[in-house]
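Note that this complex is displayed minus one protein chain, with the remaining chains in position.
Per-chain residue numbering starts at 1, and chain names A and B are given in the order in which the chains are listed.
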Amino acid sequence: MNATFAIAGATFGEAVRKRILMVILLVALLIILISPAFEPFAAGRGARTLIISFGFGVIQLAGTFIAIIMCTGMIPTEIERRTIYTILSKPVQRYQFVLGKFFGAVGTLGFMYLMMGIVFLIASRMALGEFDPKIVRGLIMFFFQSSLLAAVVLFFSTFVSPLVNYFLSGGVFLLGNLLSSFLETIQRNPEVTPITRIPVQILTVILPNFANFNVQNPIINPEQVLTDELAYLVQTVAYAIVYIALLLVASMLIFNQREM
Amino acid sequence: MSDLAIKTVNLTKRYSGLWSKQPVDAVKNLNLEVHRGEIFGFLGPNGAGKTTTIKVLLGIIYPTEGEAYVLGKPAGDPKNHYKISYLPENPYFYDFMTGREILTFYAKLFGIPEPDRSKRVNELLDRVGLSRAADQPLRTYSKGMQQRIGLAQCLLNDPDLLILDEPTAGLDPIAHIDIRDMILDLRDQGKTLFISSHQLSDVERVCDRVAILNRGVMVQLGRIEELLAGGHVEVIADKVPDNVVEPIRQLGGKVSLHDGRLIVEQPDNGSVDRVIDIVRAAGGHIISVKPYRRSLEDLFVETIQGGRNV
Partner (left out) sequence: MKRNYSKLWVAIVVLLIAQAALQLRIFPLWVRNYAPKQATPIGLAPEQLLVAVAGFREFMAAILWVRADGFFDSGNYDAVLPMLRLVTWLDPHNIDVYSTGAWHMGYNFTDESQRSDRRYIPMALKFLEEGIQNNPTVWDLYFEMGWMYYHKIQDPTNAVPWMQVANEYKDMIPARRHMLAHALFKSGRFDEAVDFWGKLFLDAEKDRGKDWESSNLYDVRQKNLEDTILDLLRRYGPNPETQPPVDLQFDATVKVVRPRVLLVEGKLGIPAIGCRVTVILRDKGKKLEYSPKALKTFTFEVDSKLTYMQDSLAVREEKFRREIDMSKDPKMYPFKAEEYEVEFIFEPRYASPNIQDRIGSDGVGMWDARYLETVREKPAPIEVPEYAQVSDALRREVENPTREVEYRRVRKVVTLTRADILMLGKRGE
């Protein structure tokens, strides 16, 4: 486990020094910080809707980009630079390497979300005069969404090139965001035949479902009454953890047999 | 088997890419035995299969056929990794870390606990002469310093076997000498060194035995003296009459005489004495007798060209 954490630490150290990731973070922080400027656009409830929806939008977008850009190169770069040989020739199991890389990525995401979250809370406090603890809930869900995305990217990176990975994981992310609402539309429409419906249902159950984490809407529109919200959040976090574990085990399986 | 640091039996690694039609044998039927305590040179041009063999030995890739043993255990056995070390060719170390941090990082990978870890790291920094630069980030290091850090990370676990891939590639002459001295120093401590290289001048001086690999096939193997045996001796004499040419030529070798100046290239055997006798008997004046050993470079070129002809 020591080795895993050493690798995680090195991964974190490297990621937070990566210029492109820092640029994304800084731009996001700046944009969030100026978002209270929207306040004069609309008074009262409108301002709240604007500022909170904007903040969440920026954070989700930044989190998505950071997860994809950070994780596509993680394993291929190590191979290309031969650093991985110095690591795997030590008494380090491959699964420890994969785990270490993932924990490093999650640590980096956590750091980024912490930064963006603090700035977002400050900005919304400034603009709205109140601190809405529900925002934290939304941020946590986005953090899990990005972590799941990181696991998807890492999984693909064990067997495809970075360029292919960008498109592959980008596609899975989009699909994972759309499938639920697509299925919901289909289920409400009695004209859709089972031939169309069943594949969508299967895909929704099998692919990582990123839509589960998009809980920002009721925070933006606080009148919404939610049923079993806590149960939903707990289950969704559990879902993230189980799915991440699944992807990590699959990554290890592929990575163990991989020749570098 | 335990006196062998490395043993391969009919080791074959075949790459059959998804898109390439013809499978390629990167290594073919390699039988290699490296004894404990020796410096073994593993030579060959780029693409000969040296790195492939090393990766098999480290368990990073798996052989297609045959077997490989390291320190008496199958290659890739995790327990082995406590006793071996590897320095890849032109490795990149996380350059945001300082020398001390990177060694600490690798020490953690070996599972060396504190306070041994710090002690060991300091020792090695001292040993590779980087104590003063220990707290500078690696990106400020010269190529030679980085290579020394690379060697230091190899020594963290006090390994029995070091596998060095092109350890002097891209280094300036002074750094060359540094690394070479360190290698010799390690041999004196009883370590086994397996050095792959396509650069010959350094290696020929330190290796006990070498193997030459070309296109995945081992084409030469032996003690360095044996492989280099069969040099020649050049005899130069003055005031030599024409009539000595014929008897000397009968002894073999190349002979030229011009304006009384004789140059003879003789194979390195006892016949040099006869040449000198003949010249002196004819009243000639010996200017120099110079032995030319066959260099590893020559052997290398001859072998590779020979291999090409096969």
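Of note:
Here is the rule we go by: a residue touches a chain if its C-beta (ideal position, glycine included) is under 8 Å from a C-beta of that chain, and two chains touch if they have at least 3 such contacts.
Not measured: the values here are computed from a predicted model.
Checked against the hidden chain, the listed residues A:S161, A:T196 or A:N217 yield one contact partner: A:N217.
Along subunit A, the points of touch with the absent chain fall at residues 41-42, 45-46, 49-50, 53-54, 56-61, 64, 174, 177-178, 180-185, 204-206, 209, 211-212, 214-218, 220-221, 223-229, 231-232, 235-236, 238-239, 242-243, 245-246, 249-250, 252-253, 256-257.
The rule is simple: only the chains that are shown with their structure count from here on.
If you average the Cα atoms of subunit A and of subunit B, the two centres end up 49 Å apart. Only residues 55, 58-62, 78-79, 81-82, 84-94, 96-97, 105-106, 108-111, 150, 153, 157, 163 of subunit B touch subunit A when the two sit together in their complex. Remark: subunit A residues 2-3, 5-7, 9-10, 13-14, 17, 81-83, 85-93, 259-260 touch subunit B in the complex.
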